[in-house]
Every structure is written in structure tokens, then in C-alpha cells.
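Left out: one protein chain. Kept in place: all the others.
Chain nomenclature is as follows: A, B and C, assigned in order of appearance, with residue numbering initiated at 1 for each chain independently.
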Amino acid sequence: MRQVYLDYSATTPVKKEVLDEMLPYFTEKFGNPSSLYGIGLNAKSDLSQARAKVAKLIGADEREIYFTSCGTEADNWAVIGTARAKKSKGNHIITSKIEHHALLHTCEYLEKEGFKVTYLDVDEKGRISLEELENAITDETILISIMFVNNEIGTIQPIKEIGEIAKKHKIWFHTDAVQALGNVPIDVRELGIDMMSMSAHKIYGPKGVGALYVKKGVVIPSFMNGGAQENKRRAGTENMAGIIGFAKAAELAGENLELHRKKISELRDYFAKELTTRLEDVDINGDMEHRHPGNINLTFNYAEGEALLLYMDARGIAASTGSACSSASFTPSHVLRAIGLPLEKVYSSIRFTIGDFTTKEDVDYAIEEIVKIVEKLRGFSAFNKERTW
Amino acid sequence: MRQVYLDYSATTPVKKEVLDEMLPYFTEKFGNPSSLYGIGLNAKSDLSQARAKVAKLIGADEREIYFTSCGTEADNWAVIGTARAKKSKGNHIITSKIEHHALLHTCEYLEKEGFKVTYLDVDEKGRISLEELENAITDETILISIMFVNNEIGTIQPIKEIGEIAKKHKIWFHTDAVQALGNVPIDVRELGIDMMSMSAHKIYGPKGVGALYVKKGVVIPSFMNGGAQENKRRAGTENMAGIIGFAKAAELAGENLELHRKKISELRDYFAKELTTRLEDVDINGDMEHRHPGNINLTFNYAEGEALLLYMDARGIAASTGSACSSASFTPSHVLRAIGLPLEKVYSSIRFTIGDFTTKEDVDYAIEEIVKIVEKLRGFSAFNKERTW
Amino acid sequence: MAMYNDKVMEHFMNPHNAGTMENPDAVGSYGSPVCGDMMEISLKIEDNVIVDAKFKTFGCGSAIASSSVATEMIKGKTLEAALELTNKNFIDELGGLPGPKIHCSVLAEQAVKKAIYDYASKNGLELEGLKGFDPNAEEDDHHHQVEEE
Partner (left out) sequence: MAMYNDKVMEHFMNPHNAGTMENPDAVGSYGSPVCGDMMEISLKIEDNVIVDAKFKTFGCGSAIASSSVATEMIKGKTLEAALELTNKNFIDELGGLPGPKIHCSVLAEQAVKKAIYDYASKNGLELEGLKGFDPNAEEDDHHHQVEEE
């Protein structure tokens, strides 16, 4: 049976070129970059080249890239680090209602410590209001953290404008760019970003490695205490193979960005158009103008999400209800709720993400199968046009 | 030129069997274990098998193993987690002066928050005194954290006795077993350990993955906030390939433990004996009775450590002054200071660690070369038997 | 590895008694936005025996599979015997459900009870098994209750 993976936002396979670069670091090149002998010093120099490659993808300087174990760690570090660094200035953080749990749960953790957090609303397309953002700023505000691209509905926030507001008020601006990296052009200087979270496994790199961009002059304490790695800002023996893989993935992402965007957005548009025309009562969630090029989030009214996923899985099609991290917890998506979807629509929504290995044939197959599945499930659903909760 | 790696405590190469198990997880088996479809669910099940393998090596239950990004993270989590969990009980932590920086710097971080930390002295062999430990306990004590095996001098602490004291006083006992794992037999139940840090790259697994054993009933909050991974206790997409590698390395370590111990301790003893007989004024640091089987720490009086390392490196021999993480920072080893070595001896000390790939020929070659190097450096040293600081 | 066992998957992918019937003698529905499931059971009843059952369900794999076995199990049973069936019976019949999905089987039990209650009220029947049954009980109650497990 054909296997069609349409969940590139959950994670991506590692590209062959990436894995090839990683392999020597498990065996011959296994040195610890903190060691003073040959294989250690070589590792150190390779580490700095890797840093430069990641930096290049986002227009940063090599010394502004700190490798972490994942996007989640980068988010935790940026927010908790700012809270610790700026506690004498204030205790107020502004974020949005549609952030990833890595951000939201970190904010909740700080709230228990007494920090105040404003969770900005978003409109029905998932964008925050710049006016509300500016109104939310107080003398106590130490951080604005707004995600670049949402992981469920793919909405892109007005990052540059947020950066300008942050700068005007002299507040640090962090953005979770885990879904943006490699999918939208990013220039941290031009966008006025002070800190930015990234993760390798969303751009065809390995799982278990991420990075935090920290602008020169922005100083936050370590999140991981210990050895002097990462210029003393992130302890722990470096995940060399992972970092090398991340760097190669970043390099490829930079080289292919326009092609990648064009290819996946065309397939995505075709996919969405076919499903919304061939099936009745299918809604598109999010914003078609400001959107991740591979993302489409659809509500198949009256058909339940988990049932849809499992039927699709049985036909070899992989997609998800919202973020992978919460799919096992069966809680209705906070993102879809925030854009105003009633619960029954939330329960009927599926995120598809097209990626570099998706073909036209894959998409055609998926369309055929999904149409059949939706019709089958609707056939014995307790809900329909007339009846819902 | 022959390359002789004698720094297995800094990091180890990944064994072929380990890498082979990892490889599919970068490509075909790349699913996110939180996803509900085939490759995701398979990843989830593989993850739980991996957990079982690590658990088996230490006599724990699968559900007591939480994967982290490194040993450092496990240390940070155990200590900060306990501080947060137990803050209503007290604010006193007992540790030792010879812990890894991952532990010491975490304690210092908590001291800034107002926690009180007792750093126990060690004797000239590097062992803590159980009496002093018991005397240090107060009503406020919430954690005893004493490392299993020291990373510089290889000294093994009386873990079981510490576990008994902790239990008697109803205090949680954490041990950093990063250097112990795979080198000494560990049974967490028998030893009365409540939390234990581990790292894969010290046992022929990949860098960038570790674990914290947390005994059933011991509850500490997440260190990494976000998704519901690791039974909601450690957020972040799982480093699948890394975890699979860690598990395979743990499995091999369990199977080979006795052979490994015998082989490396014999080579180590031979190496130490040759150097101490063929060269004058070479001291052994640490405790020959309670010691990591592959570790030997030698003071080559009058010859300076970095110079020794570089001369050795030029002859293909890799070793280190103290821990890799601090070798780049050129600060005299806190461990050697704690066992009472004067500074000039600290500056003349080298740690060698024999590992699974070390051969008799390697050791013979290293002995020959080191003898020559030490004699050369002593030849123009400002110090000698009569003269020192 | 799969989330559900083969039996559950079989009932989920090829559910028995899915759909509606003409002129049912009784209908009961149960579910709530909080648990994310909704189920409607229609029954044909002759001489206090359930001769046919159909379901319509909006819900996850576990809800659909439970609907399938529940309708299957009540067919041919007297109303009293059907009322004795609990979600435990459905789970056993399915060979088990994953922990967080147990509550979906309660849905089927409640929908069956509501359908029979509907029939009993319309026909003035007093059934032992309906004693204490509150058709308007908060539908989320079972949810919270079961999640504690």
C-alpha cells in the first residue's frame, strides 16, 4: 500500500545528505569538543562551522547561536532566562493564546512563581492584533514572545511589526520559529528579533537538537548549569552528530528555500482545493495569505478527528489533529479554540503538512482516500447539517 | 602514527552494533512517537522497549526511566526538581566537594535563590565520611546528592551506606552515575537510590542523550515544560535515534559488564605499574580499592599538564587533565584540590581512561612515549625534587 | 504496535449496525462536547426483546467500536438483560481498551439505557434495571469520574 506522509510539521525524516555528514561523528570523529587533543580540537572547529551554517540561514552571527537539545529547551530557556535576567525590571510577559505548549506551559510555570502573563487573543485567522499588543505593554513588561508560524494552522504573525513595537518600548522580543525555519525567509536583524527558537527535526535534520538565537547584547543566564560548553551558556557535552546534522539541514534549507516553498505550496493548494470542492462542508482554518507554505488545516464537519486519522492510517496516510505532542492527550486544540471554532468543529479538524518528499501522486491518492473516508464516517455520524451539539 | 585514545571518561565512540540500531530511526522509522499513525505508534513502542533496556541495566522498572538530553540535564533536573518539590519541607541540600560541575553549578544556582548547600569534604582518596554526612543532616535537609564514581580520580563512593542514611532520615538520595554506568554493577533498589543520572556517550552510545532514573513515588516537577512526552515529565520531541542507541549501549554494557571490567582494569593496572616504576616521582591519585576499572589519575611531578597533553597528542595519545568540560577553562581541578593536592601537583596531573577498544599494544606504545615525554619536559622544567613553589 | 487491539480495530473499521432504521421503537442519545463523542442508538423491540439495533456515532475509534459491540450484544436480549450490560461488558467483548479511552465505552452503556428508558416511558413499563437511572444526568459526570482511574 502507498504510504503518504502528510505530517511534516510533526517531524521530518533526515535527508540523506544530512545523515551522511553526521555519520563520521558517531565513530572516527567522536571526540569531545572540550578536549585538548586532535579529535577534540577538530570537533571544536567543526562545531564552530556548524554554528556558522545555522547562523547564515537566519542572518545572524555565529556567536549568537547556542545549540540546545530541542525547540522546547530553546523556548524554556528564552522565557525562564529572561524572567531571571530581568526580574529587577519587572515581572510581566506578553505572549499569545496560540503558542506551542513549550511556551505556554513555561509561562504557566512562571505564573506560579508570581509572574504576570498576558495571553493575547488572535483573530479568526490566528493573527494577533498589534494594537492589543501595544496596549498590553506596561512598565513591568520584560518580554514579548510571539511565535513566528503556528504549528497547527500555519498562520504567520506580523513579526517585523512586533519587533518594532518591542524595540520602541525597549522590551526583549522572543519568537518561536520552530515551524518557520526553512519554510519562510528569516532575517533576525531585519525583523528585530532578540531571541529565536529553532529545532532541527522540522527541517529534515535529526530529532534531539535545536538552537536558541540570542542577539549580541542580550544576556540571559544558563538554563542548563554545568560545564563551560556553548560559551558557558549551555552546559552538557555537545550532541556533535546532531549539531552537524542540524547545520547541514540548515544549509540545504537555505539553498532550497524558494524552490521548497513553491513546490509545497502548489501541492498544498491543489490538495485543499480538491478536498473542499469534492466534499461538502469542509472548512479551511487559518489564513491563506500569511501561511506556512506546506500547511493546511481542514475541518471535515460531522466526521470525528481521531476516527478520520485512524481510517487514513489504515490507508497509509499520516496526518494529525493539531500538534503531535498533544495528540496523545486528547485535549481539544487550544489553537482552534482561540480562533473561535466551536468544539464539534475542533473535534473534526485535521492538520496536513506537505513536505519535500511529497509527490503529486501522493496527494492524488490521499485526496481519493480521504473523500471516501469522510463520506463513510459521515454516513454513520450522529451529526449532520441539521444536528449538532 | 598509532592513535591511542585513553580518554574514555570524556566520551566514547559509538559501537557499531549501537549505530546499526540507530540508523533506521533517521530515515524510514522517523515517526514522532506522539503521533497516532503507524510510524508514530511504532516509534512509541520502540521507545518503551528502549526504556526497558536502560531500566534493566540498573535494576529499575521501565516506568522509572525518563530520557533527557544528557547527564547534565539529568543532574539539573534532579536537584532543581527536588528543590521545587520539597520547598515546603526545607531548603538544605547535602552534596560533596568533588561533584561534577553539572551538580556543583546547579547547587550554586540554588544558593543564589536562598537554598543552603553543604559541600562535604572528601579524604585523600576522594571518599566522603559517612559520619560527616549524617552530622550534616538537619530538619531542613531535602536532598543528598553524592556522585557514584568521580570522573577525574575514579573514586567510588559508599553508595549503599549513603542510601541507608538517606532512608533513615527520609531524605531523597540522588546520585550522578554518569561515570559509574556500565563500569560498576548498579542495582538501584539494593542501593537505595531515589534518583540517578546517566549519559549515553560514556557507554559507547551517542552524545546528546541521557536519562534520569526516578523511583516510583518520588515526584519532581518537569525541568523542561511543554508537550506531554516522557509521561508528561520531560517535554520535547524524543531523540528517537539517540534513545535507541542509548538502549542498545545499555544492553551491551549489561551483557559485557564483567568482561569489560576485567579487561580494562587489567590494562589499567599494567599501565599504572609500568609508569610508576619506570618513572620517578609519579603519584597515583585516588583509591585503588574503590575505583572505576578503567581510570587512573597520575601526577607526573615537575612536568606541566597541558604541555604533557600536547606532547602526548603529538604522539597520537589522547588523555586529559581532569574533566573535559573544564579543560578548556584552565582552572585547576577542584577534585584534586579537594583530595589535598598542592597546586603544583594539580598542574602536573593527568587522567587516563582505558576503554573497550584499548589494546595491550596501545598501552605499551603509550607507556614508551609517555616516559620519553615526561623525561623531556622534566629536562627543562623550572621545578624538580629540590625546587617548587 | 497500535493504539487499539485487533478486535477493536475490526469493530472500528467495519462497525456492525452502523446507521439508522425506519420507524425505531426507541431512540436514545448520549454524549457531550467535553468528551468529544456523541452516540445515538435506535432500537426495534418486540415482546420486550430487542430485535434490532442501530447506532450513529460521532466519536473516536473507541466510541465507534463500543457502539458496534454494544448494538451487537443487546440484539436478541430482553430489555432487562440489556440493562444489565455495563461498559465493562463491552470492554471485555472488545478485549480491552486503552486507559484514557475507557470512558468512551460508558457512552454506549448510557445510550442503550437512554433508548430503553425512552421505550419504557412511552410504554409505561417499570423496569428494575432503570431504577435510579437519571436520563438528564450531567453527561460529563462519567467522564470526570472515569478519567480519575
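Methods note: contacts are C-beta pairs under 8 Å (C-beta built on N, C-alpha and C of every residue); 3 or more make two chains touch, one makes a residue touch a chain.
Everything numeric here is computed off the predicted structure, so don't read it as measured data.
Trainee: Touched by the hidden chain, which of the shown chains?
Mentor: Displayed chains contacted by the hidden chain, ordered by label: A, B.
Trainee: Can you work out which residue in B:192, B:332 or B:355 touches the chain that's missing from view?
Mentor: In the full complex, the listed residue that touches the missing chain is B:332.
Trainee: Among the options B:23, B:85, B:284 or B:307, which residue touches the chain absent from this view?
Mentor: B:307
Trainee: What residue numbers in subunit B mark contact with the hidden partner chain?
Mentor: Contacting residues on subunit B, toward the hidden partner: 302-307, 310-311, 314, 330, 332, 342-344, 347, 379-383, 389.
Trainee: In the complete complex, the non-displayed chain touches which residues of subunit A?
Mentor: Answer for subunit A: residues 36, 41-42, 44-45 touch the chain left out.
Definition applied: only the chains that are shown with their structure count from here on.
Trainee: Suppose chain centres are the mean of their C-alpha atoms. Which chain sits farthest from subunit A?
Mentor: Chain C.
Trainee: Indicate the whole-number Å distance between the mean C-alpha point of subunit A and the mean C-alpha point of subunit C.
Mentor: Taking the mean C-alpha position of each chain, the two centres sit 40 Å apart.
Trainee: Please tell me the distance, in whole Å, between the geometric centres of subunit B and subunit C computed from their C-alpha atoms.
Mentor: Averaging C-alpha atoms per chain gives centres 56 Å apart.
Trainee: Going by the contact rule already set, what residues in subunit B reach two or more other chains?
Mentor: Residue numbers touching two or more other chains: 36.
Trainee: Show the residues in subunit C shared as contacts by 2 or more other chains, in ascending order.
Mentor: Those would be 3.
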